[in-house]
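For this depiction, one protein chain was excluded, whereas all remaining protein chains were kept in their positions.
On to subunit A.
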Amino acid sequence: MSLAAVAASPATTTAAETNGFLSPTGVEIAFLLVGLVTLGAAVVTVTTKQLVHAALWLVVTLGGLAVEYLLLTAEFIAWVQVLIYVGSVVVLLLFGLMLTKAPIGRSPDADSGNRWAALTVAIAAATALVWVVVDAFRTTWIDLDGAAAGSTAVTGASLFQNWVLPFEALSVLLLAALVGAIVLSRKAAANRPTGSTALGKQPAGTDPATSDEQPSRQGKEGAR
């Protein structure tokens, strides 16, 4: 915690990163380059005006993170990242953009009016976090030699020896999320029980609140 290290935080970052290791290894250089690509893609993701491009830049970000996991010898996490994030989450996001009829091309109102406040908060948080992290782990090195710390055998063994109960609880959570997503995205599920209870009092088809509202809304959606 020298005084020079706490002088100014951006200078602290660069000074610690260049002085901490006088000869960066090849893994570090690769990590730095892929990290720059990842961070640039992330910045484009949150700043671009074209909504579909944001999702596509998110693919670059998540793929870059998968490469970073590979460089950290966490192979299983890397392929899970590729499978789940790039394979399914981005596809889900693209489907969500299509289903909400996001405009193709530039949309000038992609950012809200409080973007400068958001930028201030983000820069302050980045400064504080980078300062603290660099100051705390200035003299810490990861030993990447030897057996991989995150190969499939190691990860599977630790997962099924020590983490079985959370693993099973996670399957229950996934089932709950599946049921919840189905319930939320069913179209007439919200009106069905009230309609059936109202059916006992009135004859069907004379309930204007449910029977007239729903087809007009669906017809409007179909016409769009």
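By definition in this document, a residue touches a chain if its C-beta (ideal position, glycine included) is under 8 Å from a C-beta of that chain, and two chains touch if they have at least 3 such contacts; residues count from 1.
Rule of thumb we're sticking to: contacts and distances are computed from a predicted model.
Set against the options "Membrane protein", "NADH-quinone oxidoreductase subunit K", "Hydrogenase, Fe-only" or "Glucose/mannose transport system permease protein", the UniProt name belonging to the omitted chain is "NADH-quinone oxidoreductase subunit K".
In the full complex, subunit A touches the omitted chain through residues 13, 16-17, 20-21, 25, 27-28, 31-32, 35, 38-39, 42-43, 45-46, 51, 54-55, 58, 61-62, 65, 68-69, 71-74, 76-77, 80-81, 84-85, 88-89, 92-93, 95-97, 99-100, 102, 109-112, 114-115, 117-119, 121-123, 125-126, 129-130, 133-134, 137-138, 140-144, 146, 149-150, 154-155, 158-159, 162-163, 166, 170, 173-174, 177-178, 180-181, 184-185, 187, 217, 221.
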